[in-house]
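Below you will find the structure I want to go over with you.
A single protein chain has been omitted; all remaining protein chains appear in their positions.
Chain naming follows the written order as A, B and C, and within any one chain the residues start at number 1.
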Amino acid sequence: MVSKIVDDVDAAVADIPDGATVMIGGFGQAGQPVQLIDALIRHGASGLTIVNNNAGNGEVGLALLIKSGFVAKMICSFPRQIDSQIFDEAYRAGRVELEVVPQGNLAERIRAAGAGIGGFFTPTGYGTLLAEGKESRIIDGRGYVFESPLHADFALIKAHRADRWGNLVYRKTARNFGPIMATAAAITIAQVSEVVPLGELDPENVITPGIFVNRVVLAAGKASS
Amino acid sequence: MVSKIVDDVDAAVADIPDGATVMIGGFGQAGQPVQLIDALIRHGASGLTIVNNNAGNGEVGLALLIKSGFVAKMICSFPRQIDSQIFDEAYRAGRVELEVVPQGNLAERIRAAGAGIGGFFTPTGYGTLLAEGKESRIIDGRGYVFESPLHADFALIKAHRADRWGNLVYRKTARNFGPIMATAAAITIAQVSEVVPLGELDPENVITPGIFVNRVVLAAGKASS
Amino acid sequence: MSTAPLTRTEMAQRVAADIPEGAYVNLGIGLPTSVSNFLDPAKEVILHTENGMLGMGPEAHGDEIDPDLINAGKIAVTALPGASYFHHADSFGMMRGGHLDIAVLGAFQVSASGDLANWHTGAPGSIPAVGGAMDLAVGAKKVFVMMELTTKAGDSKLVEKLSYPVTGLGCVTRIFTEVAVFDIDSSAAAATGVSVTELFGGATVASLRELTGLPLIDATSTTASTTALA
Partner (left out) sequence: MSTAPLTRTEMAQRVAADIPEGAYVNLGIGLPTSVSNFLDPAKEVILHTENGMLGMGPEAHGDEIDPDLINAGKIAVTALPGASYFHHADSFGMMRGGHLDIAVLGAFQVSASGDLANWHTGAPGSIPAVGGAMDLAVGAKKVFVMMELTTKAGDSKLVEKLSYPVTGLGCVTRIFTEVAVFDIDSSAAAATGVSVTELFGGATVASLRELTGLPLIDATSTTASTTALA
């Protein structure tokens, strides 16, 4: 019998090595796998490259991971926020490297990695500072920039329900990066609010098929944040 | 009040001009919008470029459209089938041009058009006859071929249920090309089995958001096939 | 013609009046978000939020607040009947693929050829952050900019050539300011592609030509400043 259910978040992240590239789902708090992030902090792997839309808020979750000194590089679209003081300070102190990617290019690069695309031309960013040093091309009279797929060693995502095959459904706008990050990582770990029996998720409505999910962990109790 | 519901299939296809590029959903019979195809035959636009996975089966639907002499070119992955005699004869007589595209590249080219991608590198077809004359590139030690987006003037698709905003859900493997063709055409026309009140489709389960759909027509009665 | 420059509320009302029924619209973070307050509830406009939703409803209050249902500004919102959720690649494909009718954005500067600057001041030491700004700029069929026409220092933000870092080239189609509405025809030569279609609060085409240094076309009597869906 196939079962991807793992007992607890600490076991789920225990093999993430130093220097890994880790995608973390979420847009703001919605879809952020806070309990997996807390487990990653406890686990203590260092020199991580983190892919997330933002660079942490307040003093919890991703911000706390950065504060703990485990993050060598952030790949994101919008690091600077009203409460991104942890990242701001780490960045200005030169402790964290930053790669800023337009949000849609970030999403498309993640999707490309999951779909085996070697690279693509996007109009977003053409003629801007963020295209400097990148290949560009005029196609049918329009300017495009070449972007490469963005792969990860691990993806930590949050979903709503899962079955033991790892099929996932999400909740509202908490879906955001989860489905594409699940496709782009060698190992995808999903924290979910509920595990249901196999066959209970309607096959028409499964958003992430279990083929993209390696481990499912029921996020019980309260996260640090 | 926004309503994309059109009274009948003939009205739905009435403005398709000669020479148009028309995507037609379906994989075999599943998802084939037979009643819209029949309306297109009655409408009589000629010199069409048709995008479909196959090139018609038997003497109905797409095969009949080809037989009627309205198709100048087929873009597909698998024209040759046990019952593709209509296409076979038209092709051998030089009446229909053929562009064969590997099935996944066909899907990805359609998706790229819908997503505003100017082109992409795919490993599929690299080193084969179907890559001849195309740009190729080695990326991280692997061979890739450059493929361009595939746009259409119209897409004719079949879905299961719709609301008046054009939100669609599909049924089982009849989903196939519908969701991506809907994104790649200037005008998308969906034949559906049922129109439900706005708000009845669960927002979590909408597969094609109405932004991609211009006309919805209830396919009542029996199609010619 | 109004007798005073438009307030921010009136600007939002003015933008709302140019959004037709059935339009798929993305309202940028900040001032553009307020446009939603002035959309006629009797006409259906379908709002997109780039974090993954169409059919976004008003801001959520009290018991309606659900941390899993937020807009791009991370504010709790509601969903209308007919809404749909989708993931980030689909959402930005929707934008990049040209499916949105209108995006309403703020700006630091807009050039006479429709180039937009709204993501980065270029100030030394500032941390770059772009979010979805560049995607919205290149993606929507029409890009409306909503901004005050001058900086605090009194310089025009409608300029011949951007001095701020570019967000998107040749993308802005209409600019709503407190003193005038401008249309940009990006197919015309940059310097001659800008028309004034409406004036508020005593501004004149002549005074705006002086302020902007551009040979603005006077279209105040000829242009019906409404938007039809393509």
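Keep in mind that, in the parts below, contacts are C-beta pairs under 8 Å (C-beta built on N, C-alpha and C of every residue); 3 or more make two chains touch, one makes a residue touch a chain.
Model, not experiment: these values are computed from the prediction.
S.K.: If I'm reading the header right, one chain is hidden. Which shown chains does it touch across the whole complex?
M.R.: A, B
S.K.: Looking at the full complex, which residue from B:Ala174, B:Ala190 or B:Val217 touches the chain that isn't shown here?
M.R.: B:Ala174
S.K.: Touching the hidden chain in the complete assembly: which of A:Phe27, A:Phe70 or A:Phe212 does that?
M.R.: A:Phe212
S.K.: Take the complete complex as the reference. Which residues in subunit A touch the chain that isn't displayed?
M.R.: Residues of subunit A in touch with the missing chain: 1-2, 111, 113-117, 163-165, 167, 183, 198-199, 201, 203-204, 206, 209-212.
S.K.: Please give every residue of subunit B in contact with the chain that is not shown.
M.R.: 27-31, 53, 77-81, 88, 91-92, 98, 100-105, 107-108, 110-111, 122-130, 143, 170-180, 207
The rule is simple: only the chains that are shown with their structure count from here on.
S.K.: Looking at B-C and A-C, which one has the bigger number of contacting C-beta pairs?
M.R.: Output for the comparison: A-C.
S.K.: Find the chain most remote from subunit C, comparing centres computed as mean CA coordinates.
M.R.: Comparing chain centres, B lies farthest from subunit C.
S.K.: Distance between subunit A and subunit B based on Cα centroids, please, to the nearest Å.
M.R.: Each chain reduced to its C-alpha mean, subunit A and subunit B end up 33 Å apart.
S.K.: Between subunit B and subunit C, what is the gap in Å from one C-alpha centre to the other?
M.R.: Once rounded, the distance between the two centres reads 34 Å.
S.K.: Give me the residues of subunit C that touch two or more other chains.
M.R.: 53, 79, 85-86, 89, 92-93, 95-96, 138-139
S.K.: Of all residues in subunit B, which are in touch with two or more distinct other chains?
M.R.: 115-117, 203-204
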